[in-house]
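The complex appears here minus one protein chain, its other protein chains still in place.
Chain naming follows the written order as A and B, and within any one chain the residues start at number 1.
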Amino acid sequence: MAVLDTLTSGLRTLGHKVIEGVWRIGFAARFFFAVLMYSGTAFRRFNLTIREIYFTGVLSLIIILISGLFVGMVLGLQGYDTLQRYGSSEALGVLVALSLVRELGPVISALLFASRAGSAITAEIGLMKTTEQLSAMEMMAVNPIARVVAPRFWAGVMSMPLLAAMFSAMGVIGGYLVGVKLIGVDEGAFWSQMQSSVDVRLDIVNGVIKSFVFGIAVTLISVFEGYDADPTAEGVSGATTRTVVTSSLAILALDFILTAFMFRGVG
Amino acid sequence: MTSANLVEIDNVNFAYDSQRTILRGINMTIPQGKVVAIMGGSGCGKTTLLRLIGGQIKPTSGAVRVAGQTVHELKEDGLYALRRKMGMLFQFGALFTDMSVFDNVAFQMREHTDLPEEMIRDLVLMKLHAVGLRGAHRLMPSELSGGMARRVALARAIALDPMLIMYDEPFAGLDPISLGVIGQLIRTLNDALGATSILVTHDIMESLKIVDYVYFVSEGVIVAEGTADEIRASKMPFVHQFVNGEPDGPVPFQYPAPDYATDLQGNGRA
Partner (left out) sequence: MNRATIDLWVGIFVTLGIAALVFLALKVGNLASFGNEPMYAVSAEFDNIGGLKVRAPVRSAGVVVGRVTDIQFDTRKYVAVVSMSLSQKYQFSKDTSAQVLTSGLLGEQYVGLQAGGDDANLANGDRIKITSSAVVLENLISRFMFNSAEKTGQTKGETN
């Protein structure tokens, strides 16, 4: 009997979780449409969005640039180590550039963005809710989705591709420094092989599209978790954690899906 | 009719879900130009009433009319138009923490009007002067004391000269001097602006000095009402207990600071 009870309660918990999850997805979708619908203000009064680009984009600049440089340098070292075994160390440029532009640039910069800017967005909106600032705004006949959420959303969506591009560029420079300046791979071969193998539309544009999609996902999760947070200290801290966890999982899952579509049948 | 009563609450019921009914059959009229207090213990539904008037939530049944318009039937545009004529002071001020005192007061003017920046500056300084904080306009909310933050929030609430000002627990957590200052401001601003004020509070002594009419709410129903003098003279056991702050009476749980044993029992049940 006890086993049956445990089983029933287990099933009930599972059912409850599923229903809650589905409900939350529906709620998030409605929230997304509301953000899009009330985006007029974010563009009409673009200085609101510019301000948020400062807080999400500019303040993430240092971490993105430094991480990009180091990731590129590590790629240079590891790539050289592997490639020279097959006597093709000139292909180092290709390896560094393709891994960065296709995968590491968009993915790592999105992960960093989620933990640097996404968590800050969630905490800020959550605290505004906790201290009744959002309610106060509503009572002052100002829609908080239009005034607070939409500018942050668009700022994140616009910042993300730029940050990813900077990450990739810094990474290529890092790979160049280690590969060419430190190890001594031929400079001409490094750049020319890179240029002949990296396709602008196929690799670079697809990388930008990826980072754009990640930007939408991360900022949407961030503003949603903030807006949906329980108006308590624990609620906000829980929401901040959820932002980082959910965003990271979303980035990796979306990356798989996008890669499967983009590079299908490409050698 | 609208000139006599600015706000009419007509047989309103409100429940978040079927188990928890917050308000039951509330009837209230708030006449133009008066300061009316809604009193009762914590969690009796006072703040819910303010939210109903502001249209942030819809009544389960019944209607709330402000200036002749039924609030819950308004479309978003109409509701926002109505809210521009309302000011609300939140319990802890709810100042925008990322803006200076000046920008907080200027917020609605910038959002809703096309006034030139010089005129906004003059207006903001006038509002801040009215609450005695003109000198503090450069400070950030984090640099203000609780009483000052409440006064800035008051200046912000009256920024667009509203016809209705709502106060959610304006006296909570203030020292006696700030308490007196806020109390006086509520009365003088109401009379100077020709506005109508609704006070939600459990601070009976301070409120009775300034209000015209009082409603007592307990467990979602109105249990008593009357002018300040009637309330003071009331022989109703509940009102008597509330006014005199007696620890024991007909509704012990409604006492604003419940005694230790009741508090423990309350927690045990929850």
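In this text, a residue touches a chain if its C-beta (ideal position, glycine included) is under 8 Å from a C-beta of that chain, and two chains touch if they have at least 3 such contacts.
Quantities reported herein were computed from a predicted structural model and do not represent experimental measurements.
Interchain touches from the omitted chain, evaluated on the whole complex, reach A.
The chain that is not drawn here is touched, among residues A:89, A:135, A:168 or A:240, by A:168.
Annotation: of A:35, A:53 or A:73, A:53 touches the absent chain (contact as defined above). Residue-wise, the contact with the chain that is not shown comes from A:203, picked out of A:124, A:138, A:203 or A:255. Looking at A:180, A:194 or A:254, the residue that reaches the missing chain in the full complex is A:194.
Annotation for subunit A: contacts to the undisplayed chain at residues 47, 50-51, 53-54, 57-58, 61, 97, 101, 159, 161-163, 165-166, 168-170, 172, 191, 194-196, 198-200, 202-204, 208, 266-267.
As a working rule, only the chains that are shown with their structure count from here on.
Look at where the CA atoms of subunit A average out and do the same for subunit B: the two points lie 43 Å apart. By the touch rule above, subunit A contacts subunit B in their complex via residues 127-128, 131-133, 135-143, 147. For subunit B in complex with subunit A, the touching residues are 54, 56, 80-81, 83-84, 86, 88, 90-92, 94-97, 107-108, 111-112.
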